[in-house]
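Yeah, one chain of the complex is gone here, protein chain that is, but the others are all in their spots.
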Amino acid sequence: MKSMTEYLTFNTRTKRDYINITSMVEDVVTKSGIKEGLCLVNAMHITASVHINDDEKGLICDIDDFLETLAPYEPISKYRHNRTGEDNGDAHIKRSIMGREVVVAVTNGKLDFGPWEQIFYAEFNGQRPKRVLVKVIGE
Amino acid sequence: MKSMTEYLTFNTRTKRDYINITSMVEDVVTKSGIKEGLCLVNAMHITASVHINDDEKGLICDIDDFLETLAPYEPISKYRHNRTGEDNGDAHIKRSIMGREVVVAVTNGKLDFGPWEQIFYAEFNGQRPKRVLVKVIGE
Partner (left out) sequence: MKSMTEYLTFNTRTKRDYINITSMVEDVVTKSGIKEGLCLVNAMHITASVHINDDEKGLICDIDDFLETLAPYEPISKYRHNRTGEDNGDAHIKRSIMGREVVVAVTNGKLDFGPWEQIFYAEFNGQRPKRVLVKVIGE
């Protein structure tokens, strides 16, 4: 069994952002030389998500609106977590809805994707460096 | 390390549907000959979900109601994504809530499940052929 582990770092300009990281993950798979296996991609912080969706601007706005309706950033006092001095209570909830990680099949040395699948890093509490782990195992 | 990859295709008669695919996944695990490992099952389209729940009709209605309340199909104009000419903005959100994939342990050559765990393919934008990937790795 072979494995490869890489860490990607993102520092978004805005508090919330949605970044298509598919090609970066593909590069790790290629570098690993693994032909058949599984690729785990996960946010290493608990106020960010890795998930798979379509890369379409309108959809990204829809998702952001949906999350902000369910778990709004303000009022800050809405979240008990924010009594610790943080203002990211909403971000923890948003990430819980969207999920921490994806596991993608690697087949014939490539991410085995349907036609519209793209991997997104979703930042809900950005403007500082945060990491994503990519691990490929297989043969 | 051994691996096996199969693709299942579903074409639902209704726009939304919930199909128990457990026995199909079990067949792939058996065919693979893998005794200890992991089995990934994921929707290959971004308007469908693979998730695990109880196979109980009332519960499936409850889940469908819950999703339709949170992200209703209509009005179509509610979703910016639908300005592209699609009418599936809701389906992208519904699938984000329910999740794209499950990873199931394979132990002694079988899906290592609790008493009520069943794998469902949840279609949120059906009436055309759509695929599910099953990949087993292990030994």
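Letters A and B name the chains as they come in the text, with residue numbers starting at 1 for each one.
Here is the rule we go by: a contact is a pair of C-beta atoms (placed from the backbone, for glycine too) under 8 Å apart; a residue touches a chain by one contact, two chains touch by 3 or more.
Note that the structure is a prediction, hence the values are computed from the model and not measured.
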item: Selected residue (touches chain absent from view) among A:L8, A:L59 or A:I137; value: A:I137
item: Of A:T5, A:N20 or A:Q127, the one touching the omitted chain in the full complex; value: A:T5
item: Subunit B residues touching the omitted chain (full complex); value: 1, 36-38, 51-54, 56-59, 61-63, 66, 70, 97-99, 102-105, 107, 112-117, 137-139
item: Residue numbers in subunit A that touch the chain omitted from display; value: 1, 3, 5, 38, 40, 42-46, 70-71, 79-84, 89, 92-93, 96-97, 99-101, 103, 131, 133, 135, 137
